[in-house]
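Only one protein chain is missing; all other protein chains are in place.
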Amino acid sequence: MSVLLQAIDIHKLFGKQHVLKGVNLDIEEGRTVVIIGPSGSGKSTLLRCLNLLVKPDRGKIIFNGIDITNSKVNIHTVRQKIGFVFQQFNLFTHLTALENVMLGLVKVKNLSKQEALKIAKESLLSVGITEDLWVKYPAQLSGGQQQRVAIARAIAMEPRLLLLDEPTSALDPELTVEVLNVLEKLSRNRMTMVIVTHELGFAMRVADEVVFMEDGRVIEAGSPEKVLLKPEKDRTRAFVSKLMELYRMERIK
Amino acid sequence: MDLNTLFQMITFIVVRGFTLTLVLTMGSFLLGLGLGTLISFLQIVIGGLIGKASDIAVRFLRSIPPILILFIIFYGLKVDNVLAAIIGLGLISASYQSQIIRGIAETVAVKQFEAAISIGLNRWSAFASIIVPQTMLLAIPALLNEFAALLKDSSIAYAIGVKEMFTLAVNLANARMEYATPLIAIALVYLGMCLSVSFSANYIANRLKYMGYGVAY
Partner (left out) sequence: MIDSIAYIFTRYCQDLIRAFMLTLQLSLLSFILGFSGGLTLSIVRTLAPKPLEVILRLFVEIVRGTPMTVQLFFVYYALPVIGPKLDPFIASLIALSINSAVYQSEYLRSAMNSIPRTQWEAALSLGFAELSSMFYVVLPQSLRIAIPTLTNELIYIIKFSSIAYFVTLPELIYVAKWIGSKTFAFIEVYIIVAIFYVVVAFIIGEIMDRINRRLSIPGLTVERT
């Protein structure tokens, strides 16, 4: 399996705050990597560095063999190949679900309206958004529906890498399942994904690799069984067990 | 254009006209404040037909050009031109200030009314001791902006011959047959005044935000 994306020694400062302190990450093609960690650990910032929404202060990001941190690279073309799904969905409020998915296809990839329509419809159906919802505006959709449309929007662009920043954190618990199922399906179809999440059950089932981050650094990385059930580092164990307890409480409810 | 003359003109305009400009601005602002609070009081607390009527009156005042109102009051009521200007600008300002105060009062009321009632205050005390003070405090930045607007609108009194700063500048220009310098002079004077007022408005708005009040103006 080839390495699709490499993050090398990433540092990021926001004012005086040193948010990323030398992070290294290798993402192999076709694998699903889940990043876990306490809030403030820099997980979201790292994710945003991967498609250069945030520019690292030091370090390199090599995507598909190209150093995208080099300012000479046209980042806009690169971003077409990297999909991003946000915690707050971020659907375009002034467009319907269908138009949201079509916008990038027509205006960025310059496809014809018919082609874009076809791809958009397929995308939406693959995430379980049925035809009656296509003409609805985001304000008229539930959180789970909005997030699935957001996923459809990202995958319609046929990216080689999909980044997801806590995709289910803003959802009511009942709606989380429908989104996680979509992500599981994508993972089984060998989409390369990096997901920041707290959903440990999902990580156990679906992830090929789990990365634990704390305080701007990668503390431990490995298979889900290793990191979640038999962690090496104390800090990992402390975090995971705390989360598991929360999880057990949720389950009992 | 020579800087010396510019400064001379600025001094001349300010010394001779500042008082009147200030009188116009303060007069119309206070009239607007009094009338404006009365109108918003009518609309919020009393409401009903009276509220509706005042709403219509406000829309009327906001549609009519200031010059026209000044003419109607000056030539119609035959009062002193300074008084006419104060009344005219004051009426217009009242319509704007009533909107500002009403908007803020409604935002405050939504948040604080329930809280006030649940600690045992009746409608009237809730209004008087909780809503009104907060409204007036939050309204300060927006009202300061209105004050700055009145500063600028005071120049319209030129139409009825009030010798405020703008009129003086124009007379100066006519006397010397040269327009650029006096106009730049008066522009600088207004800039100075307006910038200081909006500076204070921003400062106060930021302090209010810091204190936890986040009402946009």
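A and B are the chain letters, set down in written order, and residue numbers restart from 1 in every chain.
Please note the rule applied: a contact is a pair of C-beta atoms (placed from the backbone, for glycine too) under 8 Å apart; a residue touches a chain by one contact, two chains touch by 3 or more.
As the structure is a computational prediction, the values presented were derived from the model and not from experiment.
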Checklist outcome for this item: Considering the complete assembly, the absent chain touches shown chains A, B
Item to check | Touching the absent chain when the full complex is considered, from A:108, A:125 or A:177 | outcome: A:108
Next on the checklist: Tell me which of B:117, B:137, B:159 or B:204 is the one touching the absent chain.
Outcome noted: B:159
Item to check | Contact partner of the left-out chain, one of A:77, A:114 or A:130 | outcome: A:77
Checklist entry - In terms of residues, what is the contact footprint of the unshown chain on subunit B? => result 59-60, 62-68, 71-72, 75-76, 99, 103, 152-153, 155-156, 158-159, 166, 169-170, 173, 179-180, 183-184, 186-187, 190-191, 194-195, 198
Item to check | Touching residues (missing chain, whole complex) on subunit A | outcome: 51, 53, 76-77, 79-80, 82-84, 86, 88, 90-94, 103-104, 107-109, 137-140, 153-154, 157
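The definition used in the following text is that only the chains that are shown with their structure count from here on.
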Item to check | Where subunit A and subunit B are represented by their mean Cα positions, the distance between them in whole Å | outcome: 52
